[in-house]
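What you see is the complex with one protein chain gone and the rest in place.
Chain nomenclature is as follows: A and B, assigned in order of appearance, with residue numbering initiated at 1 for each chain independently.
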Amino acid sequence: MRLLHPRVATVLGWLTLVSLVALALFGLWGAPPDEVQGDAQRLMYLHVPTAWLAYLAFFITALASALYLWPRTRAQTWDRMAGASAELGVLFTGLTLFVGSLWGRAVWGVWWAWDARLVTTAVLFFLYLGYLALRHTAADPVSGARRNAVAALIVFIDVPIVHFSVEWWRTLHQQATVFNPELSAEIGGVMAWTLWLGVLAFTLLYVYLLDRRYQLATLEDELDADGLDAAIVARIAEADGTPAPGRSEPPGGPMTTPVSAP
Amino acid sequence: MSVLADAGLVAAKDLRIEARSRVTLAQVLPFGIIVLLLFAFALDPDRGRLAAVAPGLFWVAVMLAALLAIGRSFAIEQLHGARDGLRLSGIDGAAVFLGKAAAIAAQLAVLEVLLGLGVAALYGVDVTSVVVLVAAGMAATAGLAATGTLFGVLAAGLRLRETLLPLLLLPVITPVMLGATRAFESGLGGDPAEGWPWIALLGAFAGLYLAVGVLAFGSLWEDA
Partner (left out) sequence: MSDVGYVATGWAVTAVVIAGYYARLVVRTRRATKSRGSR
């Protein structure tokens, strides 16, 4: 039903909120502006954590998918976790691209740059958007889960290939693609602490949201199963000519397998 | 029967259907040529840009055409109980994968040769190394066919197949797009030696996804 014990989740939720607020305080005010980039550098305290989450989330999706496919560990849990994590991944990848674009505009005057990391992140976004679209198509739980898991792994192993080929491509063009502000200048003192706070806060956020999203997925799956049972009962009753037991049609969720009338 | 022999059977079946229906030749190929024309309209031939971007445009046209060819490859299985017939035949999933991928690759190869002639004629390119072009073409086509067959079966039979397949496939094959275009640039008026590393990348990509397909296609095929 849930990945975390409810009380643990509640505590985690509050911890997440507190650390995010602390991050905002330090990131926007407590930490000093950068020597070179000025206040624009404050976007780094968002961009690095969201980028970290984007890749973490997709790694978890791949891991969960592998665990589903491995016969000894096969369980519907992994499929739900893979889906929940991918949704978070798409969310944070989108935010990474957005904040990164703002940051690039502020510091280098461009909304976009064709360097390996940015392009790979953009491709990552679409890879997992496709995966989510596949998840939303109707299928029975078992074959659908297997299909999702294979798709996740196909997509996951592509990511390093994409990164490598784009990096190679860009170095060949000898552009000034040294766009690594977060890694270049030494960030000491308060700035470094704030960055680590950001990574921690967002990681807590990820775990908390993953648990909530997983819970929702479980509930909706059970609703669908109940809805299917009810619909079958109703159809049988119709066929027998007896009135169906008093149950209204359940709301359809995104994973409802359509049961059409004859 | 061995996997390869079975794959040959499946490929022959698909190609025979194509020979009789001629969908690739009569519909997909014209589509590819129209795409080339559209690019010319968009990029204005008189400004001399076309020759420089010809490799990229060629591969974009091939990829769009590949989407149609892959969709077609699985659409034919939906008719007349063909899918069930193929499953009941006892042919191993890996053989079905290799056979379908081979048929798609063959059709793509024909498309590429013809579109390539179209590009040469319409955009005006000069060829430095045929070997590089052929090697790159083969490696890229193998990668396209392998991933296309994999995603084709994932999307097969779904109502949203037409919109889902491009969304699934195109991001995955960006390395093929990169590698094939760079290799073609080196073979069309560039230094051919620069193309070989890219061809190696294309080959590795194809090998990887052929392996994935051989392993995974079977179970996906059962459920499709």
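By our rule, a contact is a pair of C-beta atoms (placed from the backbone, for glycine too) under 8 Å apart; a residue touches a chain by one contact, two chains touch by 3 or more.
What you see is a predicted model; the values in this text were computed from it and never measured.
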Visible chains in contact with the missing one: A
Residue among A:Leu3, A:Leu46, A:Leu195 or A:Ala231 touching the omitted chain: A:Leu46
Touch criterion as defined above, residue of A:Phe26, A:Trp78, A:Trp103 or A:Trp169 at the omitted chain: A:Trp103
Contact residue for the chain not shown (choose from A:Ile60, A:Ala82 or A:Leu95): A:Leu95
Interface with the undisplayed chain - residues on subunit A: 24, 27-28, 38-40, 42-43, 46-47, 50, 91, 94-95, 98-99, 102-103, 105-106, 205, 209, 212-213, 215-216, 219-220, 222-223, 226, 250-251, 253
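Note that only the chains that are shown with their structure count from here on.
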Whole-Å gap between the CA centroids of subunit A and subunit B: 31
Of subunit A, residues touching subunit B in the complex: 123, 126-127, 129-131, 133-134, 137-139, 143, 146-147, 150-151, 153-155, 157-158, 161-162, 164-166, 168-169, 172
In the complex with subunit A, residue positions of subunit B that touch it: 147, 150-151, 154-155, 158-160, 164, 167-168, 170-172, 174-175, 178-179, 182, 197, 201, 205, 208-209, 212, 216, 219-220, 222-223
